[in-house]
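Dropping the structure in here first, questions after.
The complex is shown incomplete by one protein chain, all other protein chains being positioned as in the whole.
Per-chain residue numbering starts at 1, and chain names A, B and C are given in the order in which the chains are listed.
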Amino acid sequence: MTDEQERNPAEPLRVGVLGARGRMGLEVCKAVDAAADMELVATVDQGDDLSAVAEAGAEVVVDFTTPDVVMENLRWCVEQGVHAVVGTTGFTEERLEQVRGWLADKPGVGMVIAPNFGIGAVLMMQFAARAARHFESVEIIEQHHPRKLDAPSGTATHTARQIAQARAEAGLGPVPDATKDEVPGARGAQIDGIRVHAVRATGLVAHQEVLFGTTGETLTIRHDSYDRASFMPGVLLAVRAVGDRPGLTVGLDPLLG
Amino acid sequence: MTDEQERNPAEPLRVGVLGARGRMGLEVCKAVDAAADMELVATVDQGDDLSAVAEAGAEVVVDFTTPDVVMENLRWCVEQGVHAVVGTTGFTEERLEQVRGWLADKPGVGMVIAPNFGIGAVLMMQFAARAARHFESVEIIEQHHPRKLDAPSGTATHTARQIAQARAEAGLGPVPDATKDEVPGARGAQIDGIRVHAVRATGLVAHQEVLFGTTGETLTIRHDSYDRASFMPGVLLAVRAVGDRPGLTVGLDPLLG
Amino acid sequence: MTDEQERNPAEPLRVGVLGARGRMGLEVCKAVDAAADMELVATVDQGDDLSAVAEAGAEVVVDFTTPDVVMENLRWCVEQGVHAVVGTTGFTEERLEQVRGWLADKPGVGMVIAPNFGIGAVLMMQFAARAARHFESVEIIEQHHPRKLDAPSGTATHTARQIAQARAEAGLGPVPDATKDEVPGARGAQIDGIRVHAVRATGLVAHQEVLFGTTGETLTIRHDSYDRASFMPGVLLAVRAVGDRPGLTVGLDPLLG
Partner (left out) sequence: MTDEQERNPAEPLRVGVLGARGRMGLEVCKAVDAAADMELVATVDQGDDLSAVAEAGAEVVVDFTTPDVVMENLRWCVEQGVHAVVGTTGFTEERLEQVRGWLADKPGVGMVIAPNFGIGAVLMMQFAARAARHFESVEIIEQHHPRKLDAPSGTATHTARQIAQARAEAGLGPVPDATKDEVPGARGAQIDGIRVHAVRATGLVAHQEVLFGTTGETLTIRHDSYDRASFMPGVLLAVRAVGDRPGLTVGLDPLLG
């Protein structure tokens, strides 16, 4: 199935979905179904047999399952020569190494494992890391619904770390700040020296703003996510690209280049 | 000069400026000069005699001086029957009472004393206080240049207090917030139970956003101040209005309808 | 049922919903059900008998039906002494007059008819009308999903008209604009002399920004609506208030104090 030379690009890509009855899986099924260049040929969930995927002739599998079954799924995909796009969480460096090992034995197979399929969020982080070295000041303001348990969000923390690293590589010192008299918390949390503010309000969904400042100007990169469907363009992008990327690709970044 | 019955509205209003060579005073002189319906007839600063104001026939005086001389200036204005618009700081309730006493003896004279002549900032606070009772959630994000010493700003603190009071009057409970796992400071400072975030970045001047949220929607009121000249429309508004408002007016609010 | 003297405020308000199986009606049922101070006692739709409402002892009825049945519904409510909150469209001045006539004969009954129950949108328009007289410049930017047929939106047009009227009353001239060289359309549409820009993009829901500017500062009032549920707080507000407002109330404005 993975021999790209033999693929007829005029035919729709045959896609199977694992975890097809979960929240994300259902969205993936809808999105694949609606894509003109794809065909949803197999949907598998707890209790179903993976062989249905092979019998249906799936070329790419999308896996939104759980950490306890995903490794077995992926080993099976590699053995069968089926490409995989994986949104399931829980990938440690150890697990990634194991996957790389399997793929080494099957040079034609591609796999994309990404913690975040939101194209907007990934580009926001990419642009933030690139802008970081050129601005004296930077702060992050993330905004979410009030049922969220952690503050700041994982995306904000990750963005702050990437910015801090880019600043360090460029030899930038600490962000200027003359604050002498602060009501505790007013200046936000510090993540690797970068100030992060977490706003919570009913009505909000998931939003983040990265504000850069230098003499006389500011640059703001803002991402607004309104619903779960926002991950689908990223999933479809990966489904289309994975066949041309043998081996393991971690994160959506390299596909957005 | 204060007898409004005799004023010919076709003639420009005769304005004197006290503290005319200070930073704010210079701006006031420029603004009065540029206003078609006003004439700058006297400019006084340290070392000059106030009698120049009377000799020039000033109908309204604008005072941007210092706390140690302002009371003497205002007593003189009331005695001379000259209306006054005052941006000088340091007015305690005691001082305001003293001014009210002087004015009681001169029923035709008006005086406007305001801590903030920025029309945008005053309207932002007014609207925020009005919206407060209708939204489950509210947070304040203020943004300033990094040379600022206090965080949050005085305007943000004042806004938070007004919002907290409006919520209490409407019987609203605390803002919903499920945060369990917080990097210290991420959720901002608490001013009377309202979360306030202070952002500092080179390039910024003075900005504030009040974010209200309820089911499925948010309302944002944002004020951006770019330079000192932003106070001038408020000063001119007060100069035009003070003659029709005998007695003491504190703050720009009542003039904004 | 409408004799407020006899109401026991400790008991939940008994609410009936007309058009209960429509898109909005379903949301209203959910919202009433979730409100601690209300009880959903009757749900009526096409084919059902209105008498169910009376039998259930409803004190307030919410009507999200259609222009062809709403008038009959409202006449019945007034006759039965049941207060009504109405979101159905199509109310001409003629229809409002007819409703006023019915209510004149039943002095204890209240009715709220509103074209828009979004508290945020209504406050945005209210604040915009109030700010209008104090700023030299003003423009409106509305942003919606790309399936919308009209540009600008009805809300933007209504806001522009209110602003234009407030400017006229304050004696303000045209907004300053030195544009000499314009690519057609760049400066937006003109609604009563106010520039309105309509942005359309996938991912957006319904958003509007009113930008006011004067020397050195801007004031922005922004409303973001994320889903249909955003109308519910306004509906519940009207349900709670209608019993204390005999006669006809048009629009949410008077309830927002």
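What we mean here is this: a contact is a pair of C-beta atoms (placed from the backbone, for glycine too) under 8 Å apart; a residue touches a chain by one contact, two chains touch by 3 or more.
As the structure is a prediction and not an experimental result, all values here were calculated from the model.
Looking at chain C, the residues touching the absent chain are 135-139, 141, 143, 146-152, 157, 175-191, 195-204, 211-218.
The missing chain lies against chain B, touching residues 203, 205, 224, 226, 230.
Within the entire complex, the positions of chain A that touch the omitted partner chain are 118-121, 123-124, 127, 130-131, 134-135, 212, 214-233, 237, 256.
As a convention for this text, only the chains that are shown with their structure count from here on.
Residues touching across the chain B and chain C pair largely coincide in numbering: over half of the numbers involved belong to both copies. Here C is the chain whose Cα centre lies closest to the centre of all protein Cα atoms.
Distance from chain B peaks, on a Cα-centroid basis, for A.
Computed centre separation for the pair chain A/chain C is 40 angstrom, with centres defined by C-alpha atoms. Chain A and chain B have CA centres that are 48 Å apart. Counting partner chains per residue, chain C shows two or more touched chains at residues 224, 226, 230.
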